[in-house]
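Up next, chain A:
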Amino acid sequence: MTNNLILRVVSKSLIPLIIVFALYVQFHGDYGPGGGFQAGVIMSAAIILYALVFGLDAGEQVIPSTMLRILASLGVLIYAGVGVVTLFLGGNYLDYSVLGGTRVAGQHLGILLVELGVGMTVFSVMLIIFFAFAGRGRP
Partner candidate 1 sequence: MIDVFIDVILLAFLAITAVSIVRMTNLFAIIMLFGIFSFLSAAMFVVMDAVDVAFTEAAVGAGISTVLMLATIALTRDHHEKASVSHRPWLPLTVVIVTGAALVYGTLDIPGFGDPEAPAQMHVAPYYIERSVAETGVPNVVTAVLASYRGFDTLGEVIVVFTAGIAVMLLIGGRRRKSNAGSNEGDENDK
Partner candidate 2 sequence: MSASTLLVVTLLLPLLGAVGIISARRYPNVREGVTLVTASLVAMLMVVIASRFLQGEEFSLSIAEPIPGISIAFKIEPLGMLFALVAGLLWIVTSIYAIGYMRSHNEKHQTRFYAAFAVAISCTLGVAFSANLFTLFLFYELLSLSTYPLVTHTGTDAAKKAGRIYLGILLGTSIGLLLLAILITWFVSGSVTFQQGGVLAGKLDPAWGGLLYALFLFGIGKAALMPVHRWLPAAMVAPTPVSALLHAVAVVKAGVFTLLKVTIYIFGSDYILGNDITGVLIWVAAATILFASLIAMTKDNLKARLAYSTISQLSYIALGAMLASKSGLIGASMHIAMHAFAKISLFFAAGAILVMTHKKLISEMDGLGRAMPVTFGVFLIGTLSIIGLPLFGGMWSKWYLGLGAVETGQLLLLGVLMLSSLLNIAYLLPIPVRAFLSKPAGGRHYSEIREAPKSILLAMMITSVTCILLFFYPDPFYQLASMAAGGP
């Protein structure tokens, strides 16, 4: 189906929208439903769609697997790292209050950061899994 013109055009225009939506979900999680996890899934969906339409190799060229592996680890490290930072700033583990000037500011920043970590890991792991399954089928 990779040579279906309409499909290509539609998806080309669709993918950016999906990504924007993902970013919205990522950063609007504080106020509405959503957050890093959902955002990660949606973001990965964008890439998966791309890979489905333009072929697996094209998909893997967008984000090489080593890159994914590093991103996945990075996400975890960001999350856990925030905790370590709070430790060094004299708080308990993952006590964001010490991150900013005020408690609330600190909390806000902390939540933002960890959600980012979540998003990264989920996004890249979803892709890792997808590519693993899809790649297994190839001759």
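These made the cut because all candidates are chains of the complex that A comes from, given by their letters.
Following the convention adopted for this analysis, a contact is a pair of C-beta atoms (placed from the backbone, for glycine too) under 8 Å apart; a residue touches a chain by one contact, two chains touch by 3 or more; residues count from 1.
The structure displayed is predicted, hence computed values, not measured ones.
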**OP:** Identify which of the numbered candidates 1 or 2 touches chain A in this complex.
**Re:** 1
Original post:
Any idea which chain A residues touch candidate 1 in the complex?
Top reply: 29-35, 37-38, 41-42, 45, 48, 69, 72-73, 75-76, 79-80, 83, 93-94, 96, 103-105, 107-108, 110-111, 114-115, 117-118, 121-122, 124-126, 128-130, 132-138
